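Handing you a structure now.
Below is a slice of the complex: some chains, not all, each in place.
Labels run A, B, C and D following the written order; every chain starts at residue 1.
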Amino acid sequence: MVRDELRQLLEDVKNNKVDVGDALNRLKTLPYEDLGFALVDHHRALRKGFPEVIFCQGKTAGQVAQIFKKLCCGRRSILGTRATREVFEAVREIYPDAVYHELARTIVVYRGEPPAKKGKILVMSAGTADMPVAEEAAVTAEVMGNEVKKAYDVGVAGIHRLLDKLDLIRWADVIIVVAGMEGALASVVGGLADQPVIAVPTSVGYGASFNGLSALLCMLNSCASGVGVVNIDNGFGAAALANAITQMIARANT
Amino acid sequence: MVRDELRQLLEDVKNNKVDVGDALNRLKTLPYEDLGFALVDHHRALRKGFPEVIFCQGKTAGQVAQIFKKLCCGRRSILGTRATREVFEAVREIYPDAVYHELARTIVVYRGEPPAKKGKILVMSAGTADMPVAEEAAVTAEVMGNEVKKAYDVGVAGIHRLLDKLDLIRWADVIIVVAGMEGALASVVGGLADQPVIAVPTSVGYGASFNGLSALLCMLNSCASGVGVVNIDNGFGAAALANAITQMIARANT
Amino acid sequence: MVRDELRQLLEDVKNNKVDVGDALNRLKTLPYEDLGFALVDHHRALRKGFPEVIFCQGKTAGQVAQIFKKLCCGRRSILGTRATREVFEAVREIYPDAVYHELARTIVVYRGEPPAKKGKILVMSAGTADMPVAEEAAVTAEVMGNEVKKAYDVGVAGIHRLLDKLDLIRWADVIIVVAGMEGALASVVGGLADQPVIAVPTSVGYGASFNGLSALLCMLNSCASGVGVVNIDNGFGAAALANAITQMIARANT
Amino acid sequence: MVRDELRQLLEDVKNNKVDVGDALNRLKTLPYEDLGFALVDHHRALRKGFPEVIFCQGKTAGQVAQIFKKLCCGRRSILGTRATREVFEAVREIYPDAVYHELARTIVVYRGEPPAKKGKILVMSAGTADMPVAEEAAVTAEVMGNEVKKAYDVGVAGIHRLLDKLDLIRWADVIIVVAGMEGALASVVGGLADQPVIAVPTSVGYGASFNGLSALLCMLNSCASGVGVVNIDNGFGAAALANAITQMIARANT
C-alpha cells in the first residue's frame, strides 16, 4: 500500500502532475508518517474502538479535566484510570454523561457505536483487596470492546472456590489473574488453563510483600507455562495486552 | 462431554452393565482425571502437537537420557532445553535421529506428523549475546507448531536496523522480544506493533545489569502497552505463551 | 468415609433408589465439596472455636462494620485485626458487646461458649515498641482457645531479664517471639527452649532495619533449630500457627 | 529440683558437710549449668533420640571424619548434612556401618535403640529438583524418631496431582512443604490442611528466582494461615521444627 502510494507519487512527478517541490515536501515526512507505523497510531484506534487513555494519578482534578476536554473528538471513547471521585466531578462538568466506575477508580466517556465484541476475557482475583486492580482491568477490557466475566476472591488458600470456576476458565479466550501477597493464583490458573494467562501482581499485603515485589517474583517464576506478567497494580496494562490478543483472534475470525 | 460420560456410567450401573466396584474405581479418579482439567493434560498435547519438555540444566547427561527414554511414546515430540552437547550425545544413543540445536542449547526428538501451522511468531533480539535465549524461543515455537521468523541484533542503539524490520513486525501474529542490558527493545517494538508482545529479559550484561534485573525492570515498566513479561532467560516460557495465543487464533480460524 | 458415601450412592442408583439425574448432580460437586477438604472449611471452625477473622487495615470504618454485620451467625466469635478505635466505634453500633483491645488494635465479638483450653502459648517480645504485634498474637491465641502468658521487654541487650523468664519458657507448649530491630531474641529463646518457637519480625526500628527486613533475615538465619518464621508484623499469623500446633496436642490428649 | 539441690548444698555448708571453698566452686557454675537450661542440652538429646548434627558443607572430607570420630559416644546417632559421597567415604573408614542417603546428601551413623515414633510427618515437594532438600528433611525427621511419608512432585501447576494426596495430608501431624521457583505449594497446602505447615523455600529456579528469594517471599506472604517458614534450602531446620512439634504431641500422649 505504502509502496503503491510511493509509486504513484513518482509517476505523478514523471508525468508532471506533481511539482518537484510538492513531492519533496511529501517525501520529507516519509520516515515515520506515510510508511505506516505512525498512521497506525491514528487509524487503528478508530478501527478498533481503542479509547484515548489518561493516567490521572499525580494530576490535579483541573488538569485531568483539561486533558479530557482537549481529547474530545466525538468518535473515540475516553478512559481515565486511577481517578478519584473528585477528579470525576471535574470531568463531569465537561462531559455530563461521563461514567465513574468507583471500585475501578476509572472514568469513561463513551463515544461512537459500541464496538463488536472481539473476544472473551475472564478477570480473576485472589482477594477482595485486589478488586480495584481487577476492576480497572475489567472496565478497560470492556471499553476496548471485549466481553468480560469476573471471578473474584478465588485465592488458592481455598482451592475449592477456584475449582468451582472451571466452567468460566474454559469459557475464556484470555485470562487475567490479579493477585497480591504471594500471588500463587497465577500458577494454579496457569496449570488449569491452556489459554494465555496474564498475571497482574498487586501491592496488596504488608511486611515482606515489599509493595508487590513478592507477588511479582512469584508470578515471574510460575511453574506453569503460558503466563505473562505486567507491572504491579497495572490492571490497565493487563487489559491492553489481553485486548491485543483478542484482536488477533477477531482478525482470524473475519 | 464429561457430563455425558458420567451419565453413561451411571446408566451402566443402573442397568448392571457395570459392576459397583468397577464404577467406584472409575469414580475415585474423578476429581482430577475425568472432570476435564486433567484430561486436558494428556489430550491437548496430542491434539496440539505440544511436546514433552525436559529442563536439562542441573541434571547429568545420564539422568536426561533416562528421562528421554521413559517419555518415548511414539506420538509426541520431545524437547530438551538448556542442554549441553554432552547431554545431547547421551540422548542420541537412545534416539539416533535426535536433533541438536547448538545455539539454542536444545534437543528435539521429532515424532508424529508435523502439526499444522497455528500462527506466525516473530522472534527479535537486541544483541548477538541474546541469541541463545532467542533461539530457545524460536525452536520451541516451531516444535509446538508455529511458523517462526527471526530478526536478531536489532537493538535500539541503532534504531535504523529495527525500523528496517517493519515488514516482519506487520507479518507476525505474536512478537517475542529478547533483550538483555537495558532491555529497551521491548518498549520500542511495543510502540510499533499492535500485536501482543512477549518480552524476555536476558542475563546478558555485567555490573548494574545485576544478572538481568535491569532488563526485567525495564520491560515491566514499559511505557508501551500490550507487553507481557516472562522470567529472565526464559525463552521456552515466551514461546509457550506465544503458542497459547496462536492456538486461540487457530481455533478461531476453524 | 467418602468412599463409603460413594459406594452407597452407586448402590442406590443400581437399586433405583436414586435417580440418575440426581446422582449426576451430586457427583458433579464431588471434586471439592464432598471429598472433605471443603467441608473442613465450615466444620472445623465450629469444632475448634476458630473465629471469623477480618483484616481491617485499608478498609473504612463503614466497610468493616458491614462485614461484621454479615458474619453474624451466633455461634462463632468474630475477630477484627489492625483496627483503629474509629473502626471499633462503628462495629460497636452493631455489636454493643464488642470488645476493643487497644494496644493489640483488635476487636473481638465473643460468641458461643468459651472453647476448652487447647494449649499453653507464651508470647515474648523484645521491646516496648513491639507490643502491638505481640498483643495481636496474644489476643488471637486466646480467642482461638489457648491459655496465654506474656513476657515483654526481654530483649537480648539485657540478657538477665530474659534468663529471669526460664520458668515461663518451661511452662509453654509453644513460644511466640516478637522482635524488631535485629530480632536476635528468637535465636536466644530458640537455644533455651526445646518447644517449637514461632518468630515474628516487626517493623520496629529505623535506618538499616529497612522496615523489618533486618529482623526477618536474622530470624530466618537463626543458629538455633526449631524456629519457624512468619511475615513481618504478622502477630495474627503467629497465633494461628501456634494454635495449629496446640490443636494437634489437644487431639493427642483426647 | 534445682531449688532442692541448692537447699541441700546450703544445708551441707551449714552442717559443715561441705567446705565453703567447695561450695563456692559449685555455686560459681550455677548461672548456666545447674539451673537447668544447660543440662537440657545434654539430657534432652539422650531422652529424645535427638542426634548429633554436623553441617558438612565447606569442610573437607578429613575434617568431617575427625568430627564424626570425636562425637562417638555410643548412645546417640550422628547425622551429617550437606555431605558429598567423598565425605561419606571418609566417614565410612571410621564407622563402617555409616549409611549414606545419596539424594538427601546425608550421612547417618545409627546408634542406640530406635526411638519410639513421636509423630507423623508428611514431606511434600513441588518439583523433582526440590527433592534433595525434601529428602534432607525426611531423613532428619526419621533419625529424630518420627514416622515420615512423602508426596513429591505435586506442584500447583498440576493441581490434580496435589488433590490426589488428600489422604496423606489428613494423615499427618505436621506437614513440611518444600518448593522452589514461586513456592506457591505452601499456600495451597496451608489452605487444605489444619495442621501446622512448615514451608521450606528452595533455591531451585533461575533468573528472577534470585536463588530462592522468590519462593521465600511467596511463603512469608502466604494467604493461608498456619504456615511457618525456615531458611532457603533448610531441610534440616524444617525437620527440627517439625520434631519440636511432634515431641510436644508425644508428651501429651504420655
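To be clear about the criterion, contacts are C-beta pairs under 8 Å (C-beta built on N, C-alpha and C of every residue); 3 or more make two chains touch, one makes a residue touch a chain.
It should be emphasised that the depicted structure is a prediction, and the values quoted were computed from it without experimental measurement.
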{"item": "4 chains shown - copies of the sequence in the complete complex", "value": "8"}
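What we mean here is this: only the chains that are shown with their structure count from here on.
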{"item": "Recurring contact interface, reference A-C, options A-D, B-D or B-C [over half identical by residue number]", "value": "B-D"}
{"item": "Same vs different contact residues, subunit A with subunit B, by half of numbers used", "value": "same"}
{"item": "Most remote chain, CA-based centroid, reference being subunit D", "value": "A"}
{"item": "Fitted rotation between subunit A and its twin subunit C in degrees, CA, nearest 5", "value": "90"}
{"item": "Whole-Å separation of chain centres (CA-atom averages), subunit C against subunit D", "value": "24"}
{"item": "Chain centre separation (subunit B, subunit D; CA means) in Å", "value": "40"}
{"item": "Two or more partner chains touched - positions in subunit B", "value": "31-32, 35, 37, 216, 231-232"}
{"item": "Subunit C residues within the subunit A interface of the complex", "value": "31-33, 37-38, 41, 57-58, 201, 203, 211-213, 216, 231-234"}
{"item": "In the complex with subunit B, residue positions of subunit A that touch it", "value": "35-37, 40, 44, 48, 166, 170, 173-174, 192, 194-198, 216, 220-221, 225-232, 236-237, 240-241, 243-245, 247-250, 252-253"}
{"item": "For the subunit A and subunit C complex, residues of the former touching the latter", "value": "129, 158-160, 163-164, 206-209"}
